[in-house]
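The complex is shown incomplete by one protein chain, all other protein chains being positioned as in the whole.
Residue numbering begins at 1 within each chain, and the chains themselves are lettered A, B, C, D and E in the order written.
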Amino acid sequence: MFYHDKKLQYTVKVDKPDPRFARALQQAIGGIEGEIRVCLQYLFQAWNSRGPVRYRDMLLNTGTEEIAHIEMLATAVCLNLEGASSSVIETIVGNDPLMEKIMGGGDPRHFLSGGMGALASDANGVPFNGSWVVSSGNIAADMYANVMAEATGRTLATRLYEMTDDAGMKDMLSFLIARDTMHQQQWLAVLEELGHGDIRGVHPIPNSFPQSQEHQEFSYAFVDTNIDPDSPSVGQNRRWTQGQSLDGRSEFREIKAQPVGSEPQLGPPIPEGHAQTEQIERAGQKY
Amino acid sequence: MFYHDKKLQYTVKVDKPDPRFARALQQAIGGIEGEIRVCLQYLFQAWNSRGPVRYRDMLLNTGTEEIAHIEMLATAVCLNLEGASSSVIETIVGNDPLMEKIMGGGDPRHFLSGGMGALASDANGVPFNGSWVVSSGNIAADMYANVMAEATGRTLATRLYEMTDDAGMKDMLSFLIARDTMHQQQWLAVLEELGHGDIRGVHPIPNSFPQSQEHQEFSYAFVDTNIDPDSPSVGQNRRWTQGQSLDGRSEFREIKAQPVGSEPQLGPPIPEGHAQTEQIERAGQKY
Amino acid sequence: MFYHDKKLQYTVKVDKPDPRFARALQQAIGGIEGEIRVCLQYLFQAWNSRGPVRYRDMLLNTGTEEIAHIEMLATAVCLNLEGASSSVIETIVGNDPLMEKIMGGGDPRHFLSGGMGALASDANGVPFNGSWVVSSGNIAADMYANVMAEATGRTLATRLYEMTDDAGMKDMLSFLIARDTMHQQQWLAVLEELGHGDIRGVHPIPNSFPQSQEHQEFSYAFVDTNIDPDSPSVGQNRRWTQGQSLDGRSEFREIKAQPVGSEPQLGPPIPEGHAQTEQIERAGQKY
Amino acid sequence: MFYHDKKLQYTVKVDKPDPRFARALQQAIGGIEGEIRVCLQYLFQAWNSRGPVRYRDMLLNTGTEEIAHIEMLATAVCLNLEGASSSVIETIVGNDPLMEKIMGGGDPRHFLSGGMGALASDANGVPFNGSWVVSSGNIAADMYANVMAEATGRTLATRLYEMTDDAGMKDMLSFLIARDTMHQQQWLAVLEELGHGDIRGVHPIPNSFPQSQEHQEFSYAFVDTNIDPDSPSVGQNRRWTQGQSLDGRSEFREIKAQPVGSEPQLGPPIPEGHAQTEQIERAGQKY
Amino acid sequence: MFYHDKKLQYTVKVDKPDPRFARALQQAIGGIEGEIRVCLQYLFQAWNSRGPVRYRDMLLNTGTEEIAHIEMLATAVCLNLEGASSSVIETIVGNDPLMEKIMGGGDPRHFLSGGMGALASDANGVPFNGSWVVSSGNIAADMYANVMAEATGRTLATRLYEMTDDAGMKDMLSFLIARDTMHQQQWLAVLEELGHGDIRGVHPIPNSFPQSQEHQEFSYAFVDTNIDPDSPSVGQNRRWTQGQSLDGRSEFREIKAQPVGSEPQLGPPIPEGHAQTEQIERAGQKY
Partner (left out) sequence: MFYHDKKLQYTVKVDKPDPRFARALQQAIGGIEGEIRVCLQYLFQAWNSRGPVRYRDMLLNTGTEEIAHIEMLATAVCLNLEGASSSVIETIVGNDPLMEKIMGGGDPRHFLSGGMGALASDANGVPFNGSWVVSSGNIAADMYANVMAEATGRTLATRLYEMTDDAGMKDMLSFLIARDTMHQQQWLAVLEELGHGDIRGVHPIPNSFPQSQEHQEFSYAFVDTNIDPDSPSVGQNRRWTQGQSLDGRSEFREIKAQPVGSEPQLGPPIPEGHAQTEQIERAGQKY
């Protein structure tokens, strides 16, 4: 069973809104490398889990954490779609002509279908597809599917990091990249535990991204989202909560899930989006 | 941000496993009327919410509850796929030839792809599609989308109820039908609050299903999944937490989310599914 | 059975062709809020209708009308793709930088796959998907699905209206918005008739769009597309053809379907599109 | 613009309802060889037509006719889903074990999602996909796309014909097969007119189906669905309305569209499908 | 550039045709774990390869081999669909009621759309989807994607092996399982070469399938499909063509691709499938 908190797992701030970056972020929400996929993948693997309970527990914790990542990215899309002035937009992507040409414009459905809100789609507006959710019944196959998801996911996050010079977005991405580091490590730790090699010294993929640019205090911490005091998720003897990390760069530790970010504050609806009058008139009201 | 508990929101028990019913249940997981859709729909509407905060709060609470419904149904699929004996299966659907012919067999991918686990697909194996997640930026349009989702969803649940004579499955469905009752009522309550008519006396759709067969203690209760003591979800003055229900049959009330069910216990992997040896050998271990 | 007329239901004129607006219009053709969806949804609901005949009749009439809306929009796409001069295109979207950035370019498949013709896809080129066609067998659930489709559809149409300053396109959209007003009203009238509340006073969604900008002579008229003199669609005693409209702003009335627009005249194929030589050479010929 | 009549283009009668045949018929509705595809394909080709008007006219006529074919097939699905007794169902498919095994059961979504109604999907429940609608802007490419659609469509119809021994279904299919004969002939006639060979003597595909089993009075008749007396669709000098048919077996002729079938009469909702009470109670009422 | 041979890579023989097994085999053709996916995935990774040429070469060799696997499985589907007698079919799946119920029937589109031929779809008729083709530009992420594809693919193949007692099918699958063993080993070997751990001793996934049941002469052989004598694929110093295999059970070696199977011989079209008369009459002719 699941619970929530109104605050974000980590701060989401946008200094210079850019609808093109909003479009790019969609890949991390509804794309095959995105957070809806890993969220559902880990949760289905947990729910379908047959065998020792330790893996079910681990998957439930991380699957639950991923919902918070979708939430952060959806909030980031909304903020990037907010009423930017012309001059701001002109300077967002900067002078790199390749980036400029690759992005073209934003996603027209952000306005047409969403009224300046996020969609369950990728950066081209292609909807999320449930076929991407891998839960094979074989724990080792599943773990490789998870490593692969985090490896392509972290690669995507580093590319998004390179596309923006917005300080808030870079900060958010450096948190998400750190979490992808940990998740890669923990799935590999399960593989090691299952006899799939001695994986010590393996750096997170892509290894060309300097770890100094990720929020390293979150890079080796297992986040425990279980709030039941009678039935703790993890105790002793977990490879992914203690001891040296697989890459040899730190120590694994375990932290209770708690929000670093605050409750998101979106701007009011834009008039052209034709929200209901009541939304527009009462947009300033707390309740 | 999100949290979990290892127990189920409500009990899931299967007396007579039936892979055909497992297939039918998939419609309520990954179909257009299913729980992944409402879960993501309510959460995206919350995350994209612009206007008074009361609706964002309400959507977050119910979106979070829906994750627990996917979990219950995935568990029910797994249990229906467990090693039934021949004689049991033969008598499941009973003597209704129409039902028999309509169902044919189960979903071969439950075995081939899932190793006897649930999929993010519908009753025909068609994957969940993100295009179904409606978040329009207009609160009234969204509420009608939500009423429609719960109306088709409750209709689906009553049809599943008619297809089975398994006591455990009927019990689970009578809980889910009750929750669909409440969710229909609460979205209509928002519409009423927004001036969309006087909706008193409206019975939940379908009105041909006897409410005596649903767990009525859950039919008019708003479930609060927010665990932050500093920032409560709801306080005074909510149409959907107090006063007479729209259908005039009860009083709305609010309850804190808490599990009625227990931690699920799935059987061990079947040999033909070729899980890893470690899963099979350690299937009896708690951790 | 179905018949046609070569004229359009309403005039479609484009003063300043804009391939970007052609792309945006695709959302109203092949998107989830679009006309193919409502057309097929109403027709399938009619064909599957079990119960009193009055609803089957109503659905057939409106489903048939929607085919004419797809036709209008496809024509509008074709005209927006016609040989615009550079200077015209530059000034289309105007000075709103957000709109400019959101649209980016047009849909390359309009040229590559369609030779400057419309597609059965949305504004991102994602194909129409039959899963969106809701026909549940429960008339109330279907009516909420229809209200929702028209609520999101009318919201989309008002957003398209805001995106363009082309007089012809604004004129066409103000007709389509009026039809969406009526369709919302008529599905709500069925709900009222079925005991789903007293919906008097409900304004069409979105209520922030000034009705003075829609063609109000079409806002409360039920269009009867049935041409069989022996078996009229509707007679006395229909809530949606007489009496005060639900929003209290007008009187419902019924009109026989007849074209206001004329037969469309598309320009000749552009040379780069490589139509057949015969099409190019004989493009001026009436037959 | 479009109109309708409440009667069917041809009689649809089911003597021995079979949900498995209902499932098979879905391929002809929402499959890639099905009627939604040809309907939208011909209409989009008409709406996008650039060049001489004769082809636009022809396409509009036939595209409109195809809507009536979807209607017939949807009605056939509904009738095949009606309350058959056990003994009837057992004997439907007969003794051919291959057919028996290939069909398995029906489509569970006919019950779960449709309440015993047709869907916009294929025989496996895969939704209709707009990408199948080919309108290339090149008239010859389009005509080959249309021949191909009718060739695979007629092949499908003959296979459905072989699967059933229900007299009503065979009768309906022999009409649809005849229409596919004509449609193949007429697209080929355009190709011949455009200089694509001397196609005389070409028999309809598949040529192994005995034409004596199709309703040959409809096999060489162009159906004119245009009801505007001021602007007739076709006049003199059309290869597809007069003269010897391409296969040399008959003479082309032109007939005004008119219904042979009557208004469909579906049975009442089954109780397990949970329609609204009002549908069930008033199912016998004409209005 | 690519070439072919008319013979199969390995023998495909079916003793007891079963349309249900034909359906199950489709998962290995067009499913997410199937051969079209790995074929396109390895080829796209090769074509997009940036970095040292050794990996491009390796990927081209194995991507080319996978086309032959699609060919074998498509042939197996065709043979399983051939005119089996009733008694044979009844005894295929045997007495396991779970298997029986899970399979239900075959895929009706094998007959309706394919005329007893294979489709580019999965076991539920859901079409192959190009989103599954992962080529990330990061060689390590790609290799994990490949290990995952072979791990879920080999698990699928072992489940198919368990579903059948047809000697020919078991023989074919024991070849394909052996190739999946090698492909897992070779992608892991690249990871080891790139510093991703010491993977010695890792058994192929699933490790619960006895390797004695796979054709072990193919389990550790790299198949070189390159026919250009001037530009050999591989030479010295490849971890995956020489030395001890990663699992320590054998020695890697390299073999030139050559067919073990013969040219497939399918039966004539069945009359109910309405092939062209010329196909039926000339079915016995060599050319």
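Just so it is clear, contacts are C-beta pairs under 8 Å (C-beta built on N, C-alpha and C of every residue); 3 or more make two chains touch, one makes a residue touch a chain.
This is a predicted model, so every value here is computed, not measured.
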Among the chains included here, which ones are touched by the excluded chain in the whole complex? A, C, D, E
Among A:14, A:118, A:205 or A:221, single out the residue that touches the unshown chain. A:205
Looking at the full complex, which residue from A:16, A:37 or A:159 touches the chain that isn't shown here? A:159
Just to verify: which one of E:60, E:149 or E:202 makes contact with the chain not shown? E:60
On chain A, the omitted chain is touched by residues 23-24, 27, 31-33, 95, 97-105, 122-126, 152, 155-156, 158-160, 162-163, 205-209
Over the whole complex, note the residues of chain E touching the chain we left out. 1-9, 30, 36, 40, 43-44, 47-54, 57, 60-61, 64-65, 67-68, 70-71, 74-75, 78, 113-121, 127-133, 135-140, 194-195, 225-228, 231, 233, 235, 237, 257-259, 261, 263-264, 266-269, 273-276, 278-280, 282-283, 285-287
What does the interface between chain D and the hidden chain look like in terms of residue numbers? 32-33, 126, 129, 131-132, 134, 136-138, 140-141, 144-145, 147-148, 151-152, 155, 188, 195-203, 205-207
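Keep in mind that, in the parts below, only the chains that are shown with their structure count from here on.
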Chains touching both chain A and chain C, listed by label: B
Average the CA atoms of each chain to get its centre, and name the chain whose centre is farthest from that of chain E. C
How many angstrom lie between the CA centroids of chain D and chain E, rounded to a whole number? 38
Just the number, please: Cα centre separation of chain B and chain E in whole Å. 38
So which bits of chain E are touching at least two other chains? 32-33, 103-105, 124-126, 152, 155, 205-207
Looking only at which chains touch which, which shape fits best: line, ring, star, complete or other? other
